[in-house]
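Only one protein chain is missing from this complex, and each of the others stays in its spot.
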Amino acid sequence: MTLVFQSLRKEYGEVVAIDDVSTAFAPGMIHGVIGPNGAGKSTLINMTAGSYTVSSGSITLDGKRLDKLKKYQIANSGIARTYQNIRLFDQMTVIENLEVCFYPAEVAGTWKEVVWPPYATARRQRRREKCMEILRFFDLQGYAEVDAGGLPYGRQRMLEIARALICNPRVLLLDEPAAGLNHHETADLTAKLTALRSPDRIMIVVEHDMDLVMTLCDSIIVMHHGKLLFRGTPAEVQASADVQLAYLGTANDIDDIRAAAQDRRAQLGIRTRRRS
Amino acid sequence: MLGNLIQQTVNALTIGSIYALIALGYTMVYGVLRMINFAHGEMFMLGAYVAFLLLSMLVGDVGMAGAIALAMAFVIAIFLVGAVGVGIERVAYKPLRNSTRLAPMLSSLGVSLSLVTGIQILAGPQPVAFPSFFPVVRYEVMGGTITSMQIGILVAAFVLMFGLHFLVTRSRIGIIVRAVSESRPTAQLLGINVNGAISMVFFVGPLLGAAGGILYASYYGIMSPTMGAVIGLKAFTAAILGGIGSIPGAMLGAFILAFVEVGGTALLPVITHGVLGTEYRDVLTFAILILVLLVRPAGILGEAVSEESVVYKREF
Partner (left out) sequence: MSVAEARTAVRPRSSRIVPLLVFAITIALIVATPFLPNYYVRVVNSLLIYILLGIGLNIVIGYTGLLDLGFVAFYAVGAYTYALLASPQFDLHLPFLLILVIAACLGAITGILLGIPVLRLRGDYLAIVTLGFGEIIRIIINNLDWLTGGPQGIARLDKASILGLQIARPVDFFWLLLVVVVVAGVVAWRLEHSILGKAWAAIREDQDAARGVGINTTNAKLAAFATSATIGSIAGAIFGASQRFVSPESFTLQESVLIVLMIVVGGIGNILGIVAGAAILILLPEVLREFAEWRILFLGLLMIFLIIVRPAGIVPRSFGPEKLIRGLFGK
């Protein structure tokens, strides 16, 4: 079971946001996606989840094409996500935020729920038990009946991950889960995400917090200007010269700057100290 | 045939210029506040009533000569309605500026209801004959008939529209208004007087709408308290058609709508062999509105906002 990107491309008019990305994600692992701002990390997540359309290329899960499906169909194929800017259902309670995820499985029984109260109660009970289980895992059980919009920021992040997990997705896409969290919360998040690693789940994390990525992920891909620049284990990524350049500027940039500086100094008559 | 064509073209231009005057108000308010001002049609109605009142005062009580009285009534009426527009914004919309998107729209529905019934109480619910603001002379042009009234309306409307164009593109206040419609938060951060810009929009919009109302009432020789509703909806359609928020778009949309309407009214009974008569003209308008919104919600000159870049959050 793998998630495969094949020659993936995304254009916004003239701008190419994702340029010919081909890679595969294996289950049982946490995959990190890193890269400078504007490298196309979030675009990748958004295309996988169906929030953005794919310009060309394909996304497949177990050989099943995802990129032609509608967003809700993609979600129902077992892809769940969180958002860079938290997007909860603010005026619904915490537990309702999770309950609503059972819609695809349970909507067919709506009329029975309406006319036959015992059925509705039983079903609701079952739903809520599952939800409480997840809430307990994320230490949110005390907030079950609070409006989601009223939760503290860190809790909202946790709830969003809980919402993504409730239907036991095969692919979990996390878009900057640690953004805005303090040290304690980030440590807590790392522990929780590590515990969520499961042999039949693909986890993909887009993140700027390098400590988190390096401790959490088994495999990392580095994006740069919409292209896949490097792929490897955290150790390999840290050792890679290419990756360092992607974050610090390209080799050419540095040479250019050095040359320009030298010219300027020559003009001003400052003698460049020769390096020994 | 040619004469008929010319005549219909002039008819469409006349109606189109009136629609344009009203559509401008919708588009400017939407541009600045992202709000549909349901009471804007009533500014149109108010224009006609205020002008009528002024005219009867100027001619009857003051004994002013006809032509001067007409000009004065026109100018005073549109400025008065502009002031009313600013007042309404202060009272009914401003307190809701940080509320949901729906709240000011509902409030404008309340304003609309109040204005219509207010005028009904003051002037009676029946339609009233409206004096012609232009001497009616008929000209024969290649077999078609054009009236001096139509020419007068076109000239008045175009003068006002060019005035607006000048105000928006050249004047300081115009630049401020444009900055605020680009992004209200940014304008605010830059220390721009956002309230001033909004007041300006609520002055100019109703002013143009009132002018449209006077010209319209004068063209058809009649006014009624409910005349704003359908015309307002049509002007709104024009604004959407051209791309809401865009000032040239509103004018373009108004003329396109007018041509479709005039053409449709002439052709509908012919095409459908009399099954659909001219009374379905309004249906045609709404059909266009719905079609545009479905096919190209940004309108003709509006910025195409891709669905992907818009974050939909709750609106009320």
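Order as written gives the chain letters A and B; numbering starts at 1 within each chain.
The rule is simple: contacts are C-beta pairs under 8 Å (C-beta built on N, C-alpha and C of every residue); 3 or more make two chains touch, one makes a residue touch a chain.
Because the structure is a prediction, the values reported are computed rather than measured.
Participant: Considering the entire complex, write down the shown chains that touch the omitted one.
Facilitator: Within the full complex, the chain left out of view touches A, B.
Participant: Any idea which of B:10, B:23, B:36 or B:58 touches the chain not displayed?
Facilitator: B:36
Participant: Which of these touches the unseen chain: A:23, A:55 or A:76?
Facilitator: A:76
Participant: Would you mind spotting which of B:3, B:110, B:135 or B:196 touches the chain that isn't drawn?
Facilitator: Of these options, the touching residue for the absent chain is B:110.
Participant: At which residues does subunit B meet the chain that is not included here?
Facilitator: With respect to the unshown chain, the touching residues of subunit B are 34-36, 91-92, 95-96, 99-103, 105-107, 109-115, 117-118, 120-121, 229-230, 233, 236-237, 240, 277, 279-280, 282-283, 286-287, 289-290, 293-294, 297, 311-316.
Participant: Can you name the residues of subunit A that touch the chain not displayed here?
Facilitator: Interface with the chain not displayed, on the subunit A side: 49-51, 70-72, 75-76, 80-81, 83, 87-92, 96, 99-104, 106-107, 109-110, 113-114, 117, 120, 123, 127, 163, 167.
The criterion applied here is as follows: only the chains that are shown with their structure count from here on.
Participant: From the C-alpha centre of subunit A to that of subunit B, how far is it in Å?
Facilitator: The mean C-alpha positions of subunit A and subunit B differ by 48 Å.
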